[in-house]
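A single protein chain has been omitted from the complex, and every remaining protein chain is retained in its original position.
Presenting subunit A:
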Amino acid sequence: GACIPSLSQQKTYKTDIKAKVVNPRPLTVTRIYEKKVILKNAEAAAALAKEEELSDKKEKINVYKSFHRDIAEDNALKNPDFFKVKEMVDLHTLFKNRVHFGHHHGCRHPFVVPFLYGVRQNTDIFDLDKTLPRLHNALNFIAHMVYRGGVVLFVSRNAQTMPLVEYTAQKCGEYSHCRFWKGGLLTNIDYLYKNLTRYPDVVVFIHTQNNFSHEHAAITECAKMLIPTVGIVDSNCNPTLVTYPVPGNDDSLDAVKLYCKLFEETILRAKEYRKRDIEELSDDSDES
């Protein structure tokens, strides 16, 4: 028995809640001090000055502060549509590629109700006037992250579309994980990988559910590690923990092909812009 929604309820789901992020993901990193000694406390600086040899010290460093910036981002932030994302998709292409079809109304998830237009012959229909701006936002976000040299991870657990997704990831020069998700891949990263690995900066879900029609384990892991996610949310999926949910169909081949094509286009375009705009800054900028 599914709860039938009243479409008169016009509550908008808040996706743009701004949370204060203070010292996110503090990592213990061993650092070598070669020429310039960068320390916080004055006492420690005095103690080190006596030792002439190099010393390794474990310190809790904020990764964002020591991030090596090789590109000036001010230009990109001036224009709201710097990457011309709105030219890639319009409503007609979405409709043509069957993005508006959802599942049977009995499979409906209550949190997806605000994105639905209605029901037709027992199938939920998405409101494309709501998906389109969200899709634009998601593509824009991905483009900005790739512009700054971010790592994108494609995740999907559908056997039919798995080769397509992996192929697009390879083409873009980004990464994919369409296999069994081992628990703790992101939360317990140091244990599973031999070397210090870099977290993915964006995780793109083309299917938010796994083979057993449960929420994919990567969604909660990304939320815990404060990794922003982009996800295509079908009418039986939970959109709460996805930062950029794109309500749409994820079962028909045409829709998935469209999404893959769009992601590929944005990523390649962003990389082009990055190549064009890159400037190598001097080492003095590391001190901040």
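The working rule: a contact is a pair of C-beta atoms (placed from the backbone, for glycine too) under 8 Å apart; a residue touches a chain by one contact, two chains touch by 3 or more; residues count from 1.
Throughout what follows, contacts and distances are computed from a predicted model.
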Out of "General transcription factor IIH subunit", "28S ribosomal protein S9, mitochondrial", "Sorting nexin-3" or "Transporter", which one is the UniProt protein name for the chain not included here? "28S ribosomal protein S9, mitochondrial"
From A:72, A:91, A:196 or A:278, the answer for touching the chain not displayed is A:196
Out of A:169, A:217 or A:256, the sole contact with the unshown chain comes from A:169
Residues of subunit A (touch criterion as defined above) contacting the omitted chain: 29-32, 56, 68, 149, 151, 153, 162-164, 166-167, 169-170, 173-179, 182, 185, 192-193, 195-198, 200
